[in-house]
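Once you've had a glance at the structure underneath, I'll fire off some questions.
Just one protein chain is left out here, and the rest sit where they should.
== subunit A ==
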Amino acid sequence: MGKVQKKKSLADKVRKTKTSTEIKNNPFEVKINRKKFEVLGQKIKHDVGLPGVSRSKAIKKRKDTLLKEYKQKNKSNKFIDRRFGEYDTKMAPEDKILQRFAMERQRGHDKKDVYNLNEEEELTHYGQSLAEMEKFTDAGNSDDETEEKGLLSAELTASHFGGGGGLLRKKGPGDQEEEGGQRTKSRQELIEELIQKSKQEKRERQVKKEEAQELTEKLDQEWKSIQALMVKKTPKDADAEKTEEKPKVEEYDMMVRELGFEMKAQPSEKLKTPEELAREETEKLQKLEVHLTLISTLILSPTLPLIITVCVCVCVCVCACCGQADRLRRMMGDEGRDSSQHQVHMSADDLNDGFILDKHDKKTLAYEDGKWNIEDESEGGQDEDEAESGEDQETDAEEEEDDDEDGKEESAEEEGEGSIEKEDDDGHSDLDSEEEESENEEENEDDDVVSVPKPKKKSVTKEEQEAAKAELPYTFTAPENYNCLKNLLNCHTPDNQRLIVARMQKSNHPSLAVGNKLKLQNLLGFLLEYVGELATRNPPDLLTVDKLIPELYTLCQMFPEAARQALQSIMGDVAHSMEEVIEVNGHAPFPTLDMLIYLKVIALLFPTSDFRHPVTTPALLFIGQALTKCPVRSLQDLTSGLVLCCLAVEYVSLSKRFLPELINFLFGTLHLAVQDKTSLGYSVVPPFRRSGKHCDLLVVSDSESISSWSRKSLPLSACKHLELEEDRDRDQHRLTCLSTCLDLVKRCCLLYKELTSFTHIFQPIRVLLSKHLSSQTLPDSLQELQSEIVEMISSAPAAHRVLVFDKKKPIPLKLLTPKIVEVLDYGKKRGSSREEREQERLKHKYKKEFKGALREIRKDSRFLAREKLSEVMNRDAERKRKVRELFGSLATQEGEWKALKRRKRK
């Protein structure tokens, strides 16, 4: 049918073109627009016009649109024919009917099908009919191989060669003879035939399968009968038999089949997005919390009264519960590891602690109020009466010992007598590594073994303590302000603090709720503040800071912008106050320990090697300023300075960028160690002075200490608080500082080896080391280091290539390319700039369009007027005609009447 259509349209075209050319060629139709000047190569659209044609076109268009509209005017209803293809002349009527029928069917189908269960539609799975699968559930796949071996069926070949579709099968011998008759068959018949065929095929297949199954069943039975005999044979024989039995399977077939059976890209477990992971994590934590509370309520209620009387009973209970709690904890993964370790060796006496985390049971939450051991007190009171007297002092001493655990010990104190003795161990176990914890727990185990028979409060309370610490709630709300966070973290061990922050972070993941992002961003700020506070404490609690670093890192990864802002504001404030002090005094005190820690944290969170970075560049500037503007007045200052130097070296270790302040400071530090400052041969750089009050800071006072010195790392807290009463200690410290300094110098040498001015940069250091320090007695290791440095400096190449500008590309000659002026529609427009030209063009266009539109409107109204006129004329003519008719009839009537009259008269 498509062909027919084409022909038609083609014919139309031909006819039309013919007419148009005819018209074009007709000199009476053509109007030639005469040109004034002939321009070579210019193409003009409108050199020839066909006014007649265009007028008739316009009229026709108006008739189609304007006239129709006019006629529809004041008419509210409209008849629209929506029959399919009614106005489509290109469609054959037969086609139209077919399409309409199909559509009709479809419409009914769509609506009905939703609830129609009896529809003859086959459900499939993996392209196989479900119904069939149900029927042959037993047909094992393993047997298929044996059955089909060696068969080269038509189907098989068909599937192998040329992709088995219906096409090939149709061309089979059976089909071919029909082919002749098929042409005559109508479509309807054809379809019916097809359906029939497929049904037949289906039936055949079914039958085949049934047969096959019967056969296999039969075989199975037979096999069973033989099996008894087969047992005696070696499996190898059986194998051999098998292989013999089967004629070898073609590899190709095997392969094809294997491919067929291979799972087709099954959906594996979905890769989880970070948000999903976070959600899962929180769900898990919440679930665990619920579990724990449940377990504790269940178990506590019966056991608590029993503790006093029946220990054994409790043992059993607890063991069971411990197992469960443990399992639950293990589910948590690595976060839970710490806590689970506490629980691994839980003994019978732990009963209370494993499940203290009951919200309803207020007395149990040791870390909240620490008043949960009422039972123990009643029990332990008798035993520990004697111990009570000494306890107070003990606790005092302990408090001094480990400050980190202040909070905990306070709670412990409240707990009272029972717990005090164990706090010692407690503190250690929490502070120290896990190994020690396990040791502790092993001890506990031992305890248990020995003391199961008698009721012992010692281990009980001890475990309670540990458990109280270990048992943190699984979910935390994000703190509203800094104080919230501080209060929350204050009384926990560093490990637990980290755990708390980690959980807080997980339970407030930004993908879980809308406000969480903000909360975590705040948390980041608070954490940074907290880190600063930890560093300002006396003594600084750097262990906790250390533990919090990974959390800070993850938070920073989540919110780089917030981290940047927080650190920038911290740094801005400190730098600002420093600047103010410098403006007044000309120098400033060294930055405090918290700032040093911040600088280190910055180095951990942000890349220090960037050419320009919003955080690390100011940080480096700050370090540089501190190193130039802070005079060294004590060993403490010197330690801060060395920390800054270490940081500076770390900052530039990757990028190897040159930091003059660093070299100056190290050089000045070495200068402090020079004993004889009379003939120096070099000049020191501020903030150091050639000689003066604090210029002998690093000169070792006692030569004995040199021999006894051994290298130890300096504590960071030495920047804050340094107490060295004895000369000996001071000497030790001096030597350590000196060794640090020398090591840093060595590192700098390595870093800056490549610089062209390397020798000039290190020249003064070399003079100092080789002329002054070498003559002084120093420990061997330092001497060695020193000579190494001198060696390194003097071995550097002194000769360099002369400076020359970079070679630049030769500038190409100016080419005389033609200037291209853009000619937009409506010609080129004047105007200096592009915008102006564009504006001109638009103005022009607007004017033209406006004129055109006016003309069109005029033409329209003229057309309408004409139409109206012709309408009126038509109406008038009609009326005239009718009147004349009437007159005519009247005349005839009268004529007849007169004739009749005349006849009568006659």
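The rule we apply is simple: a residue touches a chain if its C-beta (ideal position, glycine included) is under 8 Å from a C-beta of that chain, and two chains touch if they have at least 3 such contacts; residues count from 1.
Definition applied: contacts and distances are computed from a predicted model.
With the options "Histidine-containing phosphotransfer protein", "CCAAT-binding factor domain-containing protein", "NADH-ubiquinone oxidoreductase chain 2" or "Actin-related protein 2/3 complex subunit 5" in hand, the undepicted chain maps to the protein name "CCAAT-binding factor domain-containing protein" (source: UniProt).
Here one chain is not drawn; of A:29, A:529, A:650 or A:696, the residue touching it is A:650. Listed residues A:189, A:220, A:276 or A:579: the one in touch with the omitted chain is A:579. Here the missing chain is touched by one residue of A:91, A:502 or A:549, and it is A:549. Set against the missing chain, the residues A:472, A:524 or A:620 yield one that touches it, A:620. In the complete complex, the hidden chain is touched by one of A:485, A:605 or A:698, namely A:605.
Residues of subunit A in touch with the missing chain: 539, 542-543, 545-546, 549-550, 552-553, 556-557, 560-561, 563-564, 568, 571-572, 575-576, 578-579, 586, 597, 600-601, 603-608, 610-615, 617-618, 620-622, 624-625, 628, 642-643, 646-647, 649-661, 663-664, 683, 685-687, 713-717, 740, 743-744, 747, 755-758, 760-761, 798-806, 808.
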